[in-house]
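One chain of protein is taken out of this complex; the other chains stay put.
The chains carry the letters A, B and C, assigned in the order they are written, with residues numbered from 1 in each.
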Amino acid sequence: MSREREKGMSIIVKTITRLTVGLILLYGIYILSHGHVTPGGGFAGGIIIALSFVHLMLAYGKDVALAKLPKGVTSFLEGTAAIAFLSIALLGFMTGYFFLNFLSKGEEFRLFSAGIIPLCNIVISIKVGAGLFAIFAALVLLKFEPEKKEKRK
Amino acid sequence: MMQAMNIIPIFVAIPLAGSFIIAILGKRPRWAPDLISGFTTLVLLAASILAVGIANTHGVLVYSIGAWKAPIGIEMVLDGLTAFMLVTINLVAFAVSVYAVNYMEQFTSKSKFYTLFLLMLAGMNGLVVTGDMFNLFVFLEIASVASYALVAFGTEKHELEAAFKYAIMGTVASLFILLGIAILYSFTSTLNMADMASVLAQKESKNIVLMVSVLFLMGFGLKSAIVPFHAWLPDAHPSAPAPISAMLSGVLIKSLGIYALCRIFYNVIGMTAEVSSVFMFLGVLSMVVGVFLAIGQWDLKRLLAYHSISQIGYVVLGISLGTPLGVIGGLFHLFNHSIFKSLLFLDAGAVEYATGTRDLKDMGGLSAKMPATGTTNLIASMSIAGIPPFNGFWSKLIIIIATVEAGRYWYAFWAVLASLLTLASFMKVMKYAFLGALKEKWSQIKEVPVFMKLSMGVLAAICVFGGLLIIPDVADVFLNRARNVIMEGVDYAGLVLKSIR
Amino acid sequence: MLELYILLVFMIIGAIIAIEVNDLLSSVVAVGAVGLGLSIVFLILKAPDVAITQLVVEILALIILIRATLRKDLPFSTSGRWLLNTLITICFIAVALLVAGKCFNDLPEFGYPIMRVASTYLKEGLAKTGATNLVAAVILDYRAFDTLGEATVLFTAVIGVLAVVRKVGRKKIGEKVREEDE
Partner (left out) sequence: MAVYLLCFTLFLLGIYCILRKRNIIKIIIGVIISEYAVNLFFILTAYRAEGRAPIYSKSAIIENMVDALPQAVVLTSIVIGLATTALLVGIAMRIYEKYGTFDITKIRDLRG
């Protein structure tokens, strides 16, 4: 990879990224929080959140993006979210059945309804977002050149 | 009843929790991954032995996840076959987990190894325990994805190449299986296995059953490495770290391949004479081809991998005979093979740990320096070659008797021949690796550390006393229960659906 | 449903281009076109949840694939006996299509599924789970266990990728290897 690439792309791309990356993140949060009312859900929302960070990484280079979301934090978030999802299942187990929807169903069409479904969506989206960003970061950081071979120019 | 049922989700929840915790903790403190993994597998082993008892007293137990009754929700089913597979899987997993404490010191990132190992275990347990078609696919994918990564764990040239080959073939197999499930869903409009079986019994369609059978045969055949689909196994199994080779050869190909084939063909689609003769032919073919390819090998782990193909052939032959004796022989051989093949791979790992080589020509006289490894390897070799009184003898004997009883004299002949060739092949291993004069360059080597010896010793003891499992009283609790599940065929649906109400 | 056929043919053409073109980057872009076509097909087939997920998954998969094909010096080769092998594969494909055609005849006609289990979800889903999006009700309540498995597959893949990209796989016993803080 050349030196330029690590610094990121041109000023135009950077400016537009600065304007859009927040919107993308917000859109992801909207998709995930309304997963039980409208189309979307934890997975789509989580991937959009990951994409917003990927976007940042592509435009500004890996250092800026990794400063915003360090690798240690991603793996911690991922593990914690996985544990949280399992605990939701186990809480149901305590009250009767594995994955029992133990919260009240609430009023239809509201954001806070449908028992454990919104909770699961949030947890899944954190997990998916952190996990996919971790994969992408790992693949970007991988030095993608053949070993023991003169570089062809 | 309610109390007993609660054991079923444990088999998935505990290994998942263990792996997530290890992933969060990382490598600080250093001993935590070893301890958590050992503890998890020990609890699972205890739970699965308990499950055998529960399956005995209650017959078929069904757990409805989220309190949704079938066919609306996902069911977990605990019956004889499930309990049998759970014991097999968790026994080997425990031995492997103890062994890995010392062995995995050769690799970096031990915590990632344990995370993936427990995820693979969770996948296998979930696959065995589930009663839902798509859920089976999901857990199959967990176990497979974890195993692709584990094969590449050493990140050397050959390991990556083998992992890629394995991953591509495994993914294609998964796609075939998923397409089969999609066709079955469209035809029956349900995903629950028991419900699906009852719909299929009412609604005949030759074409769909044929298509789905071919898809499942290719998919699960690839996963279990029956002969025309075996190309990935001799690369993938030797490339993995030794504990993982033991898991892959010992239980992964059986739970992902053989168990799923049995469950789907016997209990859901219903076995027909044509399908069972195809299976028998493939079984005999694997048996013979595997052993012929194994004889010429000089790489110890590769030789063992070819023998896995051959031994899987015995299991398939026994189970597809469809007679009570044949099925019990096949299942018993499945159990025995898990034990002695894991032990053989662990021994090969111990040799590699001490000497750093896998080439048989390079070794010699290692028994003098490594008595524990030499003895356990001798026991396992005699088991796999079918020498009395070790466990492998009894199961092979039952399979051969059953084959003769069924009037398949040629198949019986090939089974005996393959057994003899296996014996020859392992005499070669013993002669070149462990017996004879010690070579000069190995005078400095030491016996392997205590945890490795411990787990090899446990498995060797089971090899010696495993034959006791076919004493009628013991067999009634363990093997016969599993056989009954296969023999009852599509009546499985009725039993499960009755137990839900 | 004419648009469905047009899109399907478009996807097949896209797939053929992706398979046959001799430049990896173009091939990846062609796969992207197939994926977008698939996403629109999902919309036509009244599956908006799946369409959204397919779209975003597609984008991420493309970015990852493009990352792998960035280098220029990627040699390309076709092995010998090209004609024979291709003939064999085409025969195989023809046979498979024939068998599948017979089998698909016995399936319920397109557009008229049986909905044995699904009708229960549609009738009782809102009342029993409280979610107006019935797909969410199915994935996170009726079949939440599948979703746990799915999240676990993703987790496995993440740990797997992190394990595979380690620089140093093996070490001597007792040796301390500096591991990057993963």
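Some observations on this one:
Just so it is clear, a residue touches a chain if its C-beta (ideal position, glycine included) is under 8 Å from a C-beta of that chain, and two chains touch if they have at least 3 such contacts.
Computed from a prediction, not measured in an experiment: that's the story for all the values here.
The chain not shown here is in contact, across the full complex, with A, B, C.
Of the candidate positions B:Ala4, B:Val172 or B:Ile295, contact with the unshown chain belongs to B:Val172.
With the whole complex as reference, residues 38-39, 41, 43, 108-109, 128, 132, 135, 138-139, 142-147, 149 of subunit A touch the missing chain.
In the full complex, subunit C touches the omitted chain through residues 1, 4-5, 8-9, 11-12, 15-16, 18-19, 24, 27-28, 31, 34-35, 38, 41-42, 45-50, 53-54, 57, 60-61, 64-65, 67-69, 71, 74-79, 85-86, 89, 93, 96-97, 100-101, 104-105, 107-113, 115, 117-118, 121-122, 125-126, 132-135, 137-139, 143, 146-147, 149-150, 153-154, 156-158, 160-161, 164-165. Residues 134, 137-138, 141, 145, 148-149, 152, 155-158, 160-165, 167-168, 171-172, 174-175, 178-179, 182-183, 185-186, 191, 231-232, 234-235 are the ones on subunit B that touch the missing chain.
One rule holds for everything that comes next: only the chains that are shown with their structure count from here on.
Here B-C and A-B were compared by C-beta pairs in contact; the pair with more is B-C. Subunit A and subunit C, compared by their mean Cα positions, are separated by 19 Å.
Distance between chain centres (mean CA atoms), subunit A to subunit B: 36 Å.
The residues of subunit A that reach two or more other chains are 75, 78, 82, 86, 89, 98-99, 101, listed in rising order. Of all residues in subunit B, those touching 2 or more other chains are 16, 20, 23, 26, 65-66, listed in ascending order.
Partner subunit C is touched in their complex by these residues of subunit B: 16, 20, 23, 26-27, 65-66, 68, 71-74, 105-109, 112-113, 115-116, 119, 122-123, 126, 134-135, 138-139, 141-142, 145-146, 148-149, 152-156, 159-160, 163, 183, 186-192, 195, 199, 205, 207-208, 210-211, 214.
Contact residues of subunit C toward subunit A in the complex are 48-49, 51-53, 56-57, 59-60, 63-64, 67-68, 70-71, 73, 126, 129-133, 135-137, 139-141, 144-145, 147-148, 150-152, 154-155, 157-158, 161-162, 165, 181-182.
The part of subunit A that touches subunit B in the complex is made up of residues 75-76, 78-80, 82-83, 86, 89-90, 92-93, 96-101.
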